[in-house]
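The structure is given below, and queries will be raised subsequently.
Shown here: the complex without one of its protein chains, the others still in place.
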Amino acid sequence: METTTETKRVAIVGATGYAGSELTGILAKHPGAQVVALFSSGSGVPAPANPAFPDLVAQPFAFDALLASNPDVVFLATPNEASAELAPKLIDRGLRVIDLSGAFRLNDPGLYPTWYGFAHERPALLDEAVYGLTEFCNGELKSARLIANPGCYPTSILLALRPLTYVIDREQPVICDSKSGVSGAGKKADIAWSFGELYGNFKAYGVGHHRHEPEIRQGLRLGDRTPLVFVPHLLPTLRGILSTIHVGFTRTVTASEIADNYARAFENSPFVRILPAGQLPELKNVVNTPRCEIGYTLLQGGRRAVIVSVIDNLLKGAASQAVQNFNRMCGFPETEGLA
Amino acid sequence: METTTETKRVAIVGATGYAGSELTGILAKHPGAQVVALFSSGSGVPAPANPAFPDLVAQPFAFDALLASNPDVVFLATPNEASAELAPKLIDRGLRVIDLSGAFRLNDPGLYPTWYGFAHERPALLDEAVYGLTEFCNGELKSARLIANPGCYPTSILLALRPLTYVIDREQPVICDSKSGVSGAGKKADIAWSFGELYGNFKAYGVGHHRHEPEIRQGLRLGDRTPLVFVPHLLPTLRGILSTIHVGFTRTVTASEIADNYARAFENSPFVRILPAGQLPELKNVVNTPRCEIGYTLLQGGRRAVIVSVIDNLLKGAASQAVQNFNRMCGFPETEGLA
Amino acid sequence: METTTETKRVAIVGATGYAGSELTGILAKHPGAQVVALFSSGSGVPAPANPAFPDLVAQPFAFDALLASNPDVVFLATPNEASAELAPKLIDRGLRVIDLSGAFRLNDPGLYPTWYGFAHERPALLDEAVYGLTEFCNGELKSARLIANPGCYPTSILLALRPLTYVIDREQPVICDSKSGVSGAGKKADIAWSFGELYGNFKAYGVGHHRHEPEIRQGLRLGDRTPLVFVPHLLPTLRGILSTIHVGFTRTVTASEIADNYARAFENSPFVRILPAGQLPELKNVVNTPRCEIGYTLLQGGRRAVIVSVIDNLLKGAASQAVQNFNRMCGFPETEGLA
Partner (left out) sequence: METTTETKRVAIVGATGYAGSELTGILAKHPGAQVVALFSSGSGVPAPANPAFPDLVAQPFAFDALLASNPDVVFLATPNEASAELAPKLIDRGLRVIDLSGAFRLNDPGLYPTWYGFAHERPALLDEAVYGLTEFCNGELKSARLIANPGCYPTSILLALRPLTYVIDREQPVICDSKSGVSGAGKKADIAWSFGELYGNFKAYGVGHHRHEPEIRQGLRLGDRTPLVFVPHLLPTLRGILSTIHVGFTRTVTASEIADNYARAFENSPFVRILPAGQLPELKNVVNTPRCEIGYTLLQGGRRAVIVSVIDNLLKGAASQAVQNFNRMCGFPETEGLA
């Protein structure tokens, strides 16, 4: 692949949230990126975006200041509505945008009022936006004006299931029992997210109405007939997602068939590792790394499987995937700033 | 129910393990129990069994000392093989036994070599032993010589599913995605159980070969045709089990039908609480309590459900259930010493 | 001691906070208490006070409803200002009050504006209020109309130091390096108290301006000359306080002198345990118990000591100490409902 060494000017909006903070830390060390502006997503006082870089201070957001910093690429680690409003304005001024929110992930504008609570002003951008699950993208990232960085849960599930869709039985429910560290919810001044309520606790939440459900359904190209059961849970830790996925197959499969399919799907994917059949990955393998690990155990003589995938929700589920997309967009090696 | 106020002499073997320690604490305050002997499960030095009762010291196990304490009831919180060997000897001497291990939970002796790694010397006791999932027991506890206290995972799953077996579709897999605190594994001098390996970590383990799988299958009276997918996971906390259970139904059911069945099943069960449809319980509701909470959400118009149950694995999953059984065995009110 | 078996009617205001919830759980099982009313400390919706007793629902606070419940004793687990306002009204109506806040702990009314930010309407009650560090109280609790339940940090420090004040060198600073679980701060909808900010974190806070500092100084009868250095820290756990106390002595002391003094001070104190010289207690010894453990190591040939004390901040540091005081007030055995 042809690569570049030209430095890109990058700005981050939402740099003080959990994902934005990670993104700031990665881009500050990225040889091909020059951080020209850092903003928090709202008003408030200037604050360091990442404790490892106390001198990188995010300013209260100001659109004019963002433009004045003259960025090539703007990363939005902002709330959904803020991204939906801001991204079109930036694109109209010729800037390229990588959006970490859900504002441009769904193709069907009709889903936004139901799942996100707002209607899109610029539905045409939903068509144009590239869904940036990097491992399944090709040249489209290179030319994209707008990349919709995938959700954390969908990343963990789609990486595990997309290579097997050809043999998954769509008459049976696809069951995704996912568990996430608390940082997935962002910074919240709410008793429900206080240490006292979450320490030593564990719970399911959002069954049937989590915004990542239509994103998973879209990513798996599931028709209306196939039930998708997505049950997210909140782990008493800060980082990481482990998804335990239960699927049936249309026929008997062997471990080597599964292994071959995964190997083919990820042969050029430096951040995905498939474990040998019967070995399941654990969360700590990937926390604080940009990697995804996937393991599987066949059941019922090969008619079913339990598949487990793990990622760091703030990295492969957000910030490092955004940088993978940035690298592809700008012609850097995919691992630049990440390995 | 006729109850007694006569005090029973009780002994505990394995009092320094996690479950034994809890049991010691409960029985020390139980108005109907006099703790006459406490033993650890092996050799070693005398040690307090429970930090709240520094004066209750467990001695290294000695069979003669146990007999000399003249107990009415012996609680075994010992490893499986130790219970299998010890329980018959005690019963032969006319003592009554409540065993917290798995040594007498399975009816079929043929399963022991496969799942537990040893063959039973006294298979007849497997027939005689009462499987003490208290909520589903009646008079049999009163006359039992040997009660097999259920496993922690099976307790959480059977309480949730037994009242619904009449309508669960046995052509579809019953999927039990369970998550347990670390204490479920007992005290282990092993790097795999060290703080460094488990803090901030999360993982599935034992898929397809966990000893609780045949116990769940037996408890649900699942035939050979119905797949049971049991995936236990290890939470980065100490106590509690949350089981997320995915089942299909043979027909459409309504929330009120489910609610009615649960209400009927547990109308005399002081320690089980069913939440309103659509509400799912969280772990902290039950940690440090003898209670089980169960919630459910219907999916696909009533053709499927996600059912979530929570217990404290050391209490309802072990020690407090043993005391419920003790109460029933001896004619005390079921809540004695527990409420 | 003459004891009673007459049941007392008790009400709790602030029953849904961390300390109030514990208090509710204890009093619900206390043989001498009948819980006649439970209130949260503010408005809002009715909510269970303690997960182990889902049927005990706290109502939004209403003064008339409190009076109508006709309690003998009212426990206030309310904010400082709320207690300062409410306690006098209750006392004027002939009710007895045990206040878990700091509103009546300091004798000197002049300290309140500085340390608590408000002036007392009824300073005479500061004289009358009995400072309820139970182990150092005698008959005064029996006749008290108003008991000021001690702060959690002062409880851990005063139990450890009061028996040794005769030999502590007041020319040297008394250094109290204390560490508390997060529940000490109460339930807070604040990012600073969110799981994300506190998980895996640890910090000192409030050095030189924590409200417990004048309370410790008062409890030790330190003159103006002796510096008291009190540094509270926030542990990444929920419950428990460990205070590491550094003191110099006016002369050489021996371990047996220290041991004798502690033994004498606590000979009638069922909830205090002194460890042998050189052994220091750990937090888990006392979490979820009403007990205090104290250990010490002599340094410099007996001219200094490191003293470590541990309590559960919600129990001995709040709720169980309130019940010790209730027991003394009403003539129950001190351990009633607690052992």
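We call the chains A, B and C, going by the order they appear; numbering starts again at 1 in every chain.
Keep in mind that, in the parts below, contacts are C-beta pairs under 8 Å (C-beta built on N, C-alpha and C of every residue); 3 or more make two chains touch, one makes a residue touch a chain.
Predicted model, so just to flag it, every value in this text is computed and none were measured.
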Touch criterion as defined above, residue of B:C137, B:V167 or B:L238 at the omitted chain: B:L238
Sole contact to the chain not displayed, among B:G102, B:G200 or B:G248: B:G200
Candidates C:V36, C:V57, C:L222 or C:V306 - the one touching the absent chain: C:V306
Contact footprint on chain A, counting only the chain that is left out: 29, 51-52, 54, 200, 273, 284-286, 288-289, 291, 339
Residues in chain C touching the chain absent from view: 172-173, 175, 177, 179, 197, 200-205, 207-208, 227, 229, 231, 233, 235-240, 242, 244, 246, 248, 280-284, 287, 297, 299-300, 304, 306, 308
Contact set of chain B toward the excluded chain (per top definition): 18, 182-183, 187-191, 193-200, 236-238
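Keep in mind that, in the parts below, only the chains that are shown with their structure count from here on.
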Distance from chain B to chain A - Cα centre to Cα centre, in angstrom: 40
Where chain A touches two or more other chains, by residue: 197, 200, 236-238
